[in-house]
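Every protein chain of the complex appears in place save one, which is left out.
This part shows chain A:
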Amino acid sequence: MSTMTLEETKALIQEVLEAYPDKARKDRAKHLAANDQSVEQSKKCIISNRKSQPGVMTIRGCAYAGSKGVVWGPIKDMVHISHGPVGCGAYSRAGRRNYYTGHTGVNTFGTMNFTSDFQEKDIVFGGDKKLEKLIDEIEQLFPLVKGVSVQSECPIGLIGDDIEAVAKKKTKEHGKPVVPVRCEGFRGVSQSLGHHIANDAIRDHVLGNRDDDEGFETSPYDVAIIGDYNIGGDAWSSRILLEEMGLRVVAQWSGDGTLPEMELTPKVKLNLIHCYRSMNYISRYMEERYGIPWMEYNFFGPTKIAESLRKIAAFFDETIQANAERVIAKYRTEYEAVIAKYRPRLEGKKVMLYVGGLRPRHVIGAYEDLGMEVVGTGYEFAHNDDYDRTIQEMGNATLLYDDVTGYEFEAFVKRVKPDLIGSGIKEKYIFQKMGVPFRQMHSWDYSGPYHGYDGFAIFARDMDMTVNNPCWNSMQAPWLKPTAVETEAIAASA
(Lines give C-alpha, C1' and ligand atoms only; values in the text may rest on other atoms or scores of the structure.)
Protein backbone atom coordinates (compact mmCIF):
# COMPACT_ATOMS: atom_id res chain seq x y z
CA MET A 1 0.00 0.00 0.00
CA SER A 2 1.66 3.13 -1.13
CA THR A 3 0.24 5.10 1.76
CA MET A 4 0.74 2.49 4.46
CA THR A 5 3.87 0.84 5.77
CA LEU A 6 4.05 -2.76 6.92
CA GLU A 7 3.78 -1.62 10.54
CA GLU A 8 0.74 0.49 9.82
CA THR A 9 -0.99 -2.37 8.06
CA LYS A 10 -0.23 -4.70 10.95
CA ALA A 11 -1.47 -2.11 13.41
CA LEU A 12 -4.68 -1.76 11.40
CA ILE A 13 -5.24 -5.50 11.53
CA GLN A 14 -4.72 -5.48 15.31
CA GLU A 15 -7.11 -2.58 15.67
CA VAL A 16 -9.81 -4.34 13.69
CA LEU A 17 -9.34 -7.53 15.70
CA GLU A 18 -9.87 -5.66 18.97
CA ALA A 19 -13.63 -5.86 18.52
CA TYR A 20 -13.73 -9.65 18.86
CA PRO A 21 -13.89 -11.76 22.00
CA ASP A 22 -10.58 -13.50 22.80
CA LYS A 23 -11.31 -16.83 21.15
CA ALA A 24 -12.64 -15.37 17.93
CA ARG A 25 -9.81 -12.87 17.80
CA LYS A 26 -7.24 -15.64 18.04
CA ASP A 27 -8.86 -17.47 15.18
CA ARG A 28 -9.45 -14.48 12.93
CA ALA A 29 -5.87 -13.23 13.44
CA LYS A 30 -4.64 -16.21 11.44
CA HIS A 31 -6.72 -15.18 8.44
CA LEU A 32 -5.51 -11.60 8.15
CA ALA A 33 -2.05 -10.61 7.04
CA ALA A 34 0.03 -7.83 5.62
CA ASN A 35 1.59 -9.00 2.37
CA ASP A 36 5.29 -9.64 2.43
CA GLN A 37 6.75 -10.69 -0.89
CA SER A 38 9.75 -12.31 0.74
CA VAL A 39 7.50 -15.02 2.20
CA GLU A 40 7.52 -17.95 -0.17
CA GLN A 41 4.97 -20.15 1.52
CA SER A 42 1.66 -18.56 2.32
CA LYS A 43 0.94 -20.89 5.21
CA LYS A 44 3.56 -19.04 7.21
CA CYS A 45 1.54 -15.85 7.13
CA ILE A 46 -2.07 -16.74 6.40
CA ILE A 47 -4.34 -19.67 7.16
CA SER A 48 -7.07 -20.53 4.71
CA ASN A 49 -9.77 -23.10 4.01
CA ARG A 50 -10.91 -23.31 7.63
CA LYS A 51 -14.39 -23.36 9.06
CA SER A 52 -15.89 -19.89 9.47
CA GLN A 53 -16.54 -18.61 12.99
CA PRO A 54 -20.14 -19.08 14.10
CA GLY A 55 -21.89 -15.76 14.40
CA VAL A 56 -19.80 -13.71 12.00
CA MET A 57 -21.07 -12.58 8.60
CA THR A 58 -19.17 -14.78 6.21
CA ILE A 59 -19.58 -14.32 2.48
CA ARG A 60 -19.01 -17.95 1.58
CA GLY A 61 -21.27 -20.37 -0.25
CA CYS A 62 -21.88 -24.10 0.17
CA ALA A 63 -20.72 -27.28 -1.56
CA TYR A 64 -23.92 -27.38 -3.61
CA ALA A 65 -23.12 -23.88 -4.89
CA GLY A 66 -19.66 -25.07 -5.87
CA SER A 67 -20.92 -28.06 -7.81
CA LYS A 68 -24.23 -26.88 -9.28
CA GLY A 69 -23.27 -23.27 -9.75
CA VAL A 70 -19.71 -23.53 -10.95
CA VAL A 71 -18.75 -26.90 -12.32
CA TRP A 72 -21.87 -28.75 -13.47
CA GLY A 73 -24.52 -26.08 -13.88
CA PRO A 74 -23.07 -24.38 -16.97
CA ILE A 75 -22.81 -27.67 -18.93
CA LYS A 76 -25.63 -26.67 -21.18
CA ASP A 77 -26.82 -29.82 -22.89
CA MET A 78 -27.36 -31.75 -19.68
CA VAL A 79 -30.18 -31.38 -17.20
CA HIS A 80 -28.95 -30.71 -13.68
CA ILE A 81 -31.51 -31.78 -11.12
CA SER A 82 -31.40 -29.87 -7.86
CA HIS A 83 -32.34 -32.93 -5.84
CA GLY A 84 -34.03 -31.89 -2.61
CA PRO A 85 -36.24 -29.02 -1.51
CA VAL A 86 -37.13 -26.45 -4.11
CA GLY A 87 -35.26 -23.42 -2.72
CA CYS A 88 -31.62 -24.18 -3.54
CA GLY A 89 -32.36 -24.51 -7.23
CA ALA A 90 -34.98 -21.81 -7.46
CA TYR A 91 -32.95 -19.07 -5.81
CA SER A 92 -29.79 -19.88 -7.77
CA ARG A 93 -31.51 -20.33 -11.12
CA ALA A 94 -29.95 -18.44 -14.02
CA GLY A 95 -28.07 -16.12 -11.69
CA ARG A 96 -24.67 -16.92 -13.07
CA ARG A 97 -25.04 -15.20 -16.43
CA ASN A 98 -22.99 -17.74 -18.31
CA TYR A 99 -24.08 -17.09 -21.86
CA TYR A 100 -24.51 -20.03 -24.19
CA THR A 101 -25.68 -20.79 -27.69
CA GLY A 102 -28.59 -23.11 -28.37
CA HIS A 103 -32.33 -23.28 -27.91
CA THR A 104 -33.22 -23.33 -24.24
CA GLY A 105 -35.68 -26.09 -23.48
CA VAL A 106 -34.92 -27.92 -26.71
CA ASN A 107 -31.24 -28.84 -26.79
CA THR A 108 -29.83 -26.62 -24.06
CA PHE A 109 -31.03 -26.21 -20.50
CA GLY A 110 -28.72 -23.64 -18.93
CA THR A 111 -31.21 -21.21 -17.47
CA MET A 112 -33.87 -23.75 -16.55
CA ASN A 113 -34.40 -25.09 -13.07
CA PHE A 114 -35.11 -28.77 -12.50
CA THR A 115 -35.88 -29.84 -8.97
CA SER A 116 -37.34 -32.85 -7.22
CA ASP A 117 -39.15 -30.44 -4.84
CA PHE A 118 -38.88 -32.51 -1.67
CA GLN A 119 -41.85 -32.53 0.68
CA GLU A 120 -42.19 -33.92 4.18
CA LYS A 121 -43.16 -37.36 2.91
CA ASP A 122 -40.02 -37.57 0.75
CA ILE A 123 -37.86 -36.85 3.76
CA VAL A 124 -39.69 -39.54 5.76
CA PHE A 125 -39.96 -42.23 3.09
CA GLY A 126 -36.95 -41.33 0.93
CA GLY A 127 -36.89 -39.66 -2.45
CA ASP A 128 -35.34 -42.30 -4.69
CA LYS A 129 -38.64 -43.22 -6.36
CA LYS A 130 -39.33 -39.57 -7.03
CA LEU A 131 -35.89 -39.16 -8.56
CA GLU A 132 -36.47 -42.14 -10.86
CA LYS A 133 -39.75 -40.70 -12.01
CA LEU A 134 -38.16 -37.31 -12.52
CA ILE A 135 -35.40 -38.71 -14.73
CA ASP A 136 -37.97 -40.60 -16.80
CA GLU A 137 -40.01 -37.44 -17.22
CA ILE A 138 -36.97 -35.46 -18.32
CA GLU A 139 -36.19 -38.11 -20.90
CA GLN A 140 -39.75 -37.94 -22.19
CA LEU A 141 -40.10 -34.15 -22.22
CA PHE A 142 -36.61 -33.29 -23.47
CA PRO A 143 -35.49 -36.10 -25.76
CA LEU A 144 -32.42 -34.12 -26.93
CA VAL A 145 -30.91 -34.04 -23.45
CA LYS A 146 -27.41 -35.57 -23.51
CA GLY A 147 -27.31 -36.58 -19.88
CA VAL A 148 -28.55 -35.83 -16.40
CA SER A 149 -26.67 -34.89 -13.27
CA VAL A 150 -28.15 -35.20 -9.81
CA GLN A 151 -26.96 -32.35 -7.58
CA SER A 152 -27.70 -33.33 -3.99
CA GLU A 153 -28.97 -30.78 -1.53
CA CYS A 154 -28.43 -31.16 2.23
CA PRO A 155 -31.39 -33.46 3.07
CA ILE A 156 -30.24 -36.14 0.61
CA GLY A 157 -27.12 -36.77 2.65
CA LEU A 158 -28.99 -36.52 5.95
CA ILE A 159 -31.65 -39.09 5.11
CA GLY A 160 -29.19 -41.31 3.24
CA ASP A 161 -30.85 -41.69 -0.14
CA ASP A 162 -29.01 -43.96 -2.53
CA ILE A 163 -28.83 -41.69 -5.57
CA GLU A 164 -25.92 -43.70 -6.97
CA ALA A 165 -28.14 -46.76 -7.36
CA VAL A 166 -30.83 -44.72 -9.11
CA ALA A 167 -28.24 -43.17 -11.39
CA LYS A 168 -26.79 -46.54 -12.32
CA LYS A 169 -30.20 -47.98 -13.09
CA LYS A 170 -31.27 -45.02 -15.19
CA THR A 171 -27.97 -44.84 -17.08
CA LYS A 172 -28.59 -48.39 -18.22
CA GLU A 173 -32.25 -47.78 -18.98
CA HIS A 174 -31.86 -44.61 -21.05
CA GLY A 175 -28.36 -45.19 -22.41
CA LYS A 176 -27.33 -41.68 -21.34
CA PRO A 177 -25.02 -40.76 -18.49
CA VAL A 178 -26.82 -40.04 -15.24
CA VAL A 179 -24.25 -38.61 -12.86
CA PRO A 180 -24.85 -38.66 -9.11
CA VAL A 181 -23.03 -35.79 -7.39
CA ARG A 182 -22.75 -35.94 -3.62
CA CYS A 183 -22.44 -32.20 -3.14
CA GLU A 184 -24.66 -31.76 -0.09
CA GLY A 185 -24.33 -28.22 1.13
CA PHE A 186 -23.08 -29.08 4.60
CA ARG A 187 -19.95 -30.77 3.26
CA GLY A 188 -16.72 -28.88 3.72
CA VAL A 189 -16.22 -25.32 4.86
CA SER A 190 -17.12 -23.50 1.65
CA GLN A 191 -18.00 -24.05 -1.99
CA SER A 192 -14.45 -25.26 -2.55
CA LEU A 193 -15.21 -28.84 -1.55
CA GLY A 194 -18.16 -28.76 -3.93
CA HIS A 195 -15.74 -28.04 -6.76
CA HIS A 196 -13.63 -30.99 -5.72
CA ILE A 197 -16.60 -33.35 -5.44
CA ALA A 198 -17.89 -32.19 -8.83
CA ASN A 199 -14.44 -32.70 -10.37
CA ASP A 200 -14.37 -36.22 -8.96
CA ALA A 201 -17.81 -36.90 -10.45
CA ILE A 202 -16.55 -35.75 -13.86
CA ARG A 203 -13.55 -38.02 -13.45
CA ASP A 204 -15.68 -41.04 -12.54
CA HIS A 205 -18.60 -40.60 -14.90
CA VAL A 206 -17.51 -38.54 -17.91
CA LEU A 207 -13.83 -38.48 -18.76
CA GLY A 208 -13.36 -42.15 -19.44
CA ASN A 209 -16.41 -42.48 -21.69
CA ARG A 210 -14.45 -42.37 -24.94
CA ASP A 211 -11.26 -44.06 -23.84
CA ASP A 212 -11.65 -46.95 -26.31
CA ASP A 213 -13.02 -44.80 -29.11
CA GLU A 214 -10.36 -43.66 -31.54
CA GLY A 215 -12.91 -42.12 -33.93
CA PHE A 216 -12.05 -38.54 -33.03
CA GLU A 217 -9.53 -37.01 -35.40
CA THR A 218 -6.90 -35.23 -33.37
CA SER A 219 -4.49 -32.54 -34.47
CA PRO A 220 -1.21 -31.50 -32.88
CA TYR A 221 -2.76 -28.18 -31.90
CA ASP A 222 -5.68 -29.42 -29.82
CA VAL A 223 -6.24 -27.62 -26.55
CA ALA A 224 -9.03 -27.47 -23.98
CA ILE A 225 -10.11 -24.43 -22.00
CA ILE A 226 -10.98 -25.52 -18.49
CA GLY A 227 -12.61 -23.27 -15.92
CA ASP A 228 -13.25 -20.53 -18.45
CA TYR A 229 -15.40 -18.56 -16.02
CA ASN A 230 -17.60 -17.29 -18.87
CA ILE A 231 -19.61 -14.49 -17.35
CA GLY A 232 -21.25 -12.35 -19.99
CA GLY A 233 -19.40 -14.25 -22.73
CA ASP A 234 -15.88 -14.44 -21.29
CA ALA A 235 -15.32 -17.85 -22.81
CA TRP A 236 -15.70 -16.57 -26.33
CA SER A 237 -13.40 -13.57 -25.98
CA SER A 238 -10.76 -15.98 -24.64
CA ARG A 239 -11.41 -18.61 -27.24
CA ILE A 240 -10.95 -16.36 -30.28
CA LEU A 241 -7.45 -15.42 -29.13
CA LEU A 242 -6.44 -19.07 -29.00
CA GLU A 243 -8.05 -19.80 -32.33
CA GLU A 244 -6.31 -16.84 -33.94
CA MET A 245 -3.06 -18.34 -32.73
CA GLY A 246 -3.84 -21.42 -34.78
CA LEU A 247 -4.82 -23.67 -31.90
CA ARG A 248 -7.92 -25.81 -32.05
CA VAL A 249 -10.14 -25.47 -29.00
CA VAL A 250 -11.66 -28.92 -28.68
CA ALA A 251 -13.44 -28.38 -25.41
CA GLN A 252 -14.50 -25.51 -23.29
CA TRP A 253 -15.70 -26.09 -19.74
CA SER A 254 -17.87 -25.37 -18.23
CA GLY A 255 -19.28 -22.14 -19.66
CA ASP A 256 -20.91 -22.84 -23.02
CA GLY A 257 -19.67 -26.41 -22.52
CA THR A 258 -21.31 -29.62 -23.58
CA LEU A 259 -21.08 -33.20 -22.44
CA PRO A 260 -19.45 -34.41 -25.70
CA GLU A 261 -16.79 -31.71 -25.31
CA MET A 262 -16.01 -32.93 -21.82
CA GLU A 263 -15.76 -36.49 -23.07
CA LEU A 264 -13.27 -35.40 -25.73
CA THR A 265 -11.03 -33.50 -23.35
CA PRO A 266 -8.70 -36.45 -22.68
CA LYS A 267 -7.75 -36.37 -26.39
CA VAL A 268 -6.22 -32.88 -26.32
CA LYS A 269 -2.53 -31.98 -26.17
CA LEU A 270 -2.71 -29.27 -23.53
CA ASN A 271 -5.20 -28.24 -20.88
CA LEU A 272 -5.46 -24.50 -20.35
CA ILE A 273 -6.86 -23.73 -16.97
CA HIS A 274 -8.20 -20.37 -15.96
CA CYS A 275 -10.05 -21.05 -12.74
CA TYR A 276 -7.34 -22.91 -10.89
CA ARG A 277 -9.32 -23.27 -7.69
CA SER A 278 -12.31 -25.06 -9.13
CA MET A 279 -10.71 -27.13 -11.86
CA ASN A 280 -7.16 -27.99 -10.85
CA TYR A 281 -8.24 -31.39 -9.53
CA ILE A 282 -9.42 -32.64 -12.89
CA SER A 283 -6.37 -31.18 -14.65
CA ARG A 284 -4.07 -32.98 -12.28
CA TYR A 285 -6.00 -36.18 -12.85
CA MET A 286 -5.75 -35.85 -16.63
CA GLU A 287 -2.03 -35.19 -16.36
CA GLU A 288 -1.56 -38.39 -14.43
CA ARG A 289 -3.99 -40.58 -16.32
CA TYR A 290 -3.58 -39.31 -19.90
CA GLY A 291 -0.25 -37.46 -19.71
CA ILE A 292 -1.80 -34.13 -20.73
CA PRO A 293 0.21 -31.20 -19.38
CA TRP A 294 -1.75 -28.29 -17.96
CA MET A 295 -0.96 -24.68 -17.37
CA GLU A 296 -2.67 -21.77 -15.72
CA TYR A 297 -3.24 -18.70 -17.82
CA ASN A 298 -4.58 -15.24 -17.19
CA PHE A 299 -6.55 -13.28 -19.77
CA PHE A 300 -7.19 -10.12 -17.73
CA GLY A 301 -5.44 -7.05 -19.09
CA PRO A 302 -3.00 -6.78 -22.04
CA THR A 303 0.18 -7.36 -20.01
CA LYS A 304 -1.06 -10.65 -18.61
CA ILE A 305 -2.67 -11.69 -21.89
CA ALA A 306 0.60 -11.24 -23.79
CA GLU A 307 2.46 -13.11 -21.06
CA SER A 308 -0.06 -15.97 -21.15
CA LEU A 309 -0.21 -16.21 -24.93
CA ARG A 310 3.59 -16.52 -25.08
CA LYS A 311 3.55 -19.12 -22.34
CA ILE A 312 0.87 -21.12 -24.12
CA ALA A 313 2.75 -20.84 -27.44
CA ALA A 314 5.91 -22.17 -25.80
CA PHE A 315 4.19 -25.58 -25.57
CA PHE A 316 3.89 -25.71 -29.37
CA ASP A 317 6.09 -25.25 -32.44
CA GLU A 318 7.45 -22.07 -34.03
CA THR A 319 4.40 -21.42 -36.21
CA ILE A 320 2.24 -21.05 -33.13
CA GLN A 321 4.86 -18.96 -31.40
CA ALA A 322 5.02 -16.62 -34.40
CA ASN A 323 1.23 -16.53 -34.47
CA ALA A 324 1.12 -15.55 -30.82
CA GLU A 325 3.33 -12.55 -31.54
CA ARG A 326 1.12 -11.70 -34.50
CA VAL A 327 -2.02 -11.81 -32.35
CA ILE A 328 -0.44 -9.58 -29.72
CA ALA A 329 0.69 -7.12 -32.40
CA LYS A 330 -2.72 -7.17 -34.05
CA TYR A 331 -4.49 -6.01 -30.92
CA ARG A 332 -1.79 -3.57 -29.84
CA THR A 333 -3.33 -0.44 -31.37
CA GLU A 334 -6.69 -1.45 -29.94
CA TYR A 335 -5.60 -1.88 -26.34
CA GLU A 336 -3.18 1.03 -26.42
CA ALA A 337 -6.09 3.26 -27.39
CA VAL A 338 -8.09 1.90 -24.43
CA ILE A 339 -5.22 2.60 -22.04
CA ALA A 340 -4.65 6.06 -23.52
CA LYS A 341 -8.29 6.91 -23.01
CA TYR A 342 -8.90 5.56 -19.51
CA ARG A 343 -5.54 5.59 -17.79
CA PRO A 344 -5.51 9.36 -17.20
CA ARG A 345 -8.95 9.08 -15.60
CA LEU A 346 -8.06 6.15 -13.36
CA GLU A 347 -4.37 6.65 -12.61
CA GLY A 348 -3.45 6.21 -8.96
CA LYS A 349 -6.87 5.00 -7.80
CA LYS A 350 -6.83 2.40 -5.05
CA VAL A 351 -8.81 -0.82 -5.34
CA MET A 352 -9.81 -3.39 -2.75
CA LEU A 353 -10.94 -6.80 -3.92
CA TYR A 354 -12.73 -9.60 -2.22
CA VAL A 355 -13.89 -12.31 -4.55
CA GLY A 356 -13.45 -16.05 -4.98
CA GLY A 357 -11.62 -18.47 -7.18
CA LEU A 358 -9.08 -16.85 -9.42
CA ARG A 359 -9.98 -13.16 -9.61
CA PRO A 360 -8.39 -11.78 -6.43
CA ARG A 361 -5.01 -12.36 -8.08
CA HIS A 362 -5.84 -12.49 -11.78
CA VAL A 363 -7.41 -9.06 -12.19
CA ILE A 364 -4.51 -7.29 -10.46
CA GLY A 365 -2.66 -7.10 -13.79
CA ALA A 366 -5.65 -5.52 -15.51
CA TYR A 367 -5.95 -2.83 -12.84
CA GLU A 368 -2.24 -2.15 -13.06
CA ASP A 369 -2.52 -1.71 -16.82
CA LEU A 370 -4.96 1.10 -16.07
CA GLY A 371 -2.59 2.64 -13.55
CA MET A 372 -4.69 1.56 -10.59
CA GLU A 373 -3.29 -0.05 -7.50
CA VAL A 374 -4.76 -3.03 -5.66
CA VAL A 375 -4.30 -2.31 -1.96
CA GLY A 376 -6.11 -5.27 -0.50
CA THR A 377 -7.27 -8.63 -1.74
CA GLY A 378 -8.83 -11.74 -0.34
CA TYR A 379 -10.56 -14.97 -1.24
CA GLU A 380 -13.78 -16.47 -0.04
CA PHE A 381 -12.67 -20.05 -0.34
CA ALA A 382 -9.02 -20.20 -1.37
CA HIS A 383 -6.50 -22.75 -0.20
CA ASN A 384 -2.84 -22.27 0.59
CA ASP A 385 -1.76 -22.77 -3.01
CA ASP A 386 -3.88 -19.78 -4.07
CA TYR A 387 -2.21 -17.52 -1.55
CA ASP A 388 1.21 -18.84 -2.65
CA ARG A 389 0.36 -17.48 -6.07
CA THR A 390 -1.12 -14.24 -4.75
CA ILE A 391 1.74 -13.08 -2.56
CA GLN A 392 3.97 -12.52 -5.58
CA GLU A 393 1.30 -10.55 -7.44
CA MET A 394 0.53 -8.15 -4.62
CA GLY A 395 2.61 -5.19 -3.48
CA ASN A 396 4.40 -5.24 -0.15
CA ALA A 397 2.42 -4.25 2.95
CA THR A 398 -0.93 -4.62 1.18
CA LEU A 399 -3.76 -6.29 3.03
CA LEU A 400 -4.57 -9.97 2.61
CA TYR A 401 -7.79 -11.22 4.15
CA ASP A 402 -9.11 -14.73 3.98
CA ASP A 403 -12.83 -15.42 4.40
CA VAL A 404 -13.26 -11.84 5.57
CA THR A 405 -16.25 -11.08 7.76
CA GLY A 406 -18.69 -8.29 7.05
CA TYR A 407 -17.41 -6.31 10.00
CA GLU A 408 -13.73 -6.66 9.09
CA PHE A 409 -14.31 -5.69 5.49
CA GLU A 410 -16.18 -2.55 6.51
CA ALA A 411 -13.54 -1.63 9.07
CA PHE A 412 -10.75 -2.05 6.53
CA VAL A 413 -12.58 0.05 3.97
CA LYS A 414 -13.20 2.84 6.47
CA ARG A 415 -9.49 3.05 7.23
CA VAL A 416 -7.89 2.30 3.86
CA LYS A 417 -10.42 4.42 1.95
CA PRO A 418 -10.12 2.75 -1.44
CA ASP A 419 -11.48 4.47 -4.56
CA LEU A 420 -13.12 1.28 -5.73
CA ILE A 421 -14.21 -2.01 -4.24
CA GLY A 422 -14.68 -5.15 -6.26
CA SER A 423 -16.73 -7.81 -4.56
CA GLY A 424 -20.14 -9.48 -4.75
CA ILE A 425 -23.79 -8.56 -4.52
CA LYS A 426 -23.94 -9.11 -0.75
CA GLU A 427 -21.34 -6.39 -0.19
CA LYS A 428 -22.47 -4.03 -2.92
CA TYR A 429 -25.14 -1.99 -1.18
CA ILE A 430 -23.31 -1.66 2.12
CA PHE A 431 -20.41 0.02 0.41
CA GLN A 432 -22.46 2.05 -2.00
CA LYS A 433 -24.38 3.46 0.95
CA MET A 434 -21.06 4.28 2.56
CA GLY A 435 -20.30 6.29 -0.58
CA VAL A 436 -17.59 4.04 -1.96
CA PRO A 437 -17.71 3.18 -5.68
CA PHE A 438 -18.35 -0.52 -6.10
CA ARG A 439 -18.23 -3.09 -8.91
CA GLN A 440 -19.49 -6.62 -8.59
CA MET A 441 -16.61 -8.81 -9.63
CA HIS A 442 -18.61 -12.04 -9.57
CA SER A 443 -21.12 -11.17 -12.26
CA TRP A 444 -19.17 -8.21 -13.73
CA ASP A 445 -22.15 -6.14 -12.55
CA TYR A 446 -24.31 -7.43 -15.39
CA SER A 447 -21.69 -6.32 -17.94
CA GLY A 448 -18.86 -8.28 -19.51
CA PRO A 449 -17.00 -10.00 -20.95
CA TYR A 450 -13.82 -8.92 -19.16
CA HIS A 451 -11.51 -11.60 -20.55
CA GLY A 452 -9.24 -11.11 -23.54
CA TYR A 453 -8.45 -7.93 -25.44
CA ASP A 454 -12.10 -7.30 -26.27
CA GLY A 455 -13.00 -7.74 -22.64
CA PHE A 456 -10.30 -5.36 -21.46
CA ALA A 457 -11.96 -2.46 -23.30
CA ILE A 458 -15.23 -3.20 -21.51
CA PHE A 459 -13.43 -3.66 -18.19
CA ALA A 460 -11.73 -0.26 -18.52
CA ARG A 461 -14.98 1.46 -19.49
CA ASP A 462 -16.85 -0.10 -16.56
CA MET A 463 -14.21 0.85 -14.02
CA ASP A 464 -14.18 4.43 -15.30
CA MET A 465 -17.97 4.55 -15.31
CA THR A 466 -18.04 3.50 -11.66
CA VAL A 467 -15.12 5.40 -10.19
CA ASN A 468 -15.81 8.68 -11.97
CA ASN A 469 -19.58 8.56 -11.66
CA PRO A 470 -20.89 12.03 -10.70
CA CYS A 471 -23.25 10.43 -8.15
CA TRP A 472 -20.39 10.03 -5.64
CA ASN A 473 -20.34 13.82 -5.26
CA SER A 474 -24.01 13.81 -4.29
CA MET A 475 -23.79 11.57 -1.27
CA GLN A 476 -24.98 14.32 1.05
CA ALA A 477 -28.54 15.61 0.89
CA PRO A 478 -28.64 19.13 -0.58
CA TRP A 479 -30.14 20.68 2.61
CA LEU A 480 -27.41 19.12 4.74
CA LYS A 481 -24.63 20.50 2.60
CA PRO A 482 -22.80 23.48 4.11
CA THR A 483 -23.76 26.71 2.40
CA ALA A 484 -21.19 28.92 0.70
CA VAL A 485 -21.06 31.19 3.77
CA GLU A 486 -20.45 28.28 6.12
CA THR A 487 -17.75 26.84 3.86
CA GLU A 488 -15.99 30.19 3.89
CA ALA A 489 -16.28 30.35 7.66
CA ILE A 490 -14.78 26.87 8.02
CA ALA A 491 -11.99 27.80 5.62
CA ALA A 492 -11.33 30.98 7.57
CA SER A 493 -11.23 29.22 10.94
CA ALA A 494 -8.89 26.51 9.68
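Rule of thumb we're sticking to: a contact is a pair of C-beta atoms (placed from the backbone, for glycine too) under 8 Å apart; a residue touches a chain by one contact, two chains touch by 3 or more; residues count from 1.
Everything that follows uses one rule, which is that contacts and distances are computed from a predicted model.
Asker: Just by its UniProt name, which of "Nitrogen fixation protein NifT", "Sugar ABC transporter permease", "Na(+)-translocating NADH-quinone reductase subunit D" or "Multisubunit potassium/proton antiporter, PhaC subunit (TC 2.A.63.1.1)" is the chain not shown in this complex?
Answerer: "Nitrogen fixation protein NifT"
Asker: Kindly state which of the options A:F142, A:W253 or A:Y281 is in contact with the chain not pictured.
Answerer: A:Y281
Asker: Among the options A:N209, A:N384, A:Q432 or A:N468, which residue touches the chain absent from this view?
Answerer: Among A:N209, A:N384, A:Q432 or A:N468, only A:N384 touches the chain that is not shown.
Asker: If the hidden chain were put back, which residues of chain A would touch it?
Answerer: Counting only chain A, the missing chain is touched by 41, 49, 196, 281, 284, 287-288, 383-385, 388.
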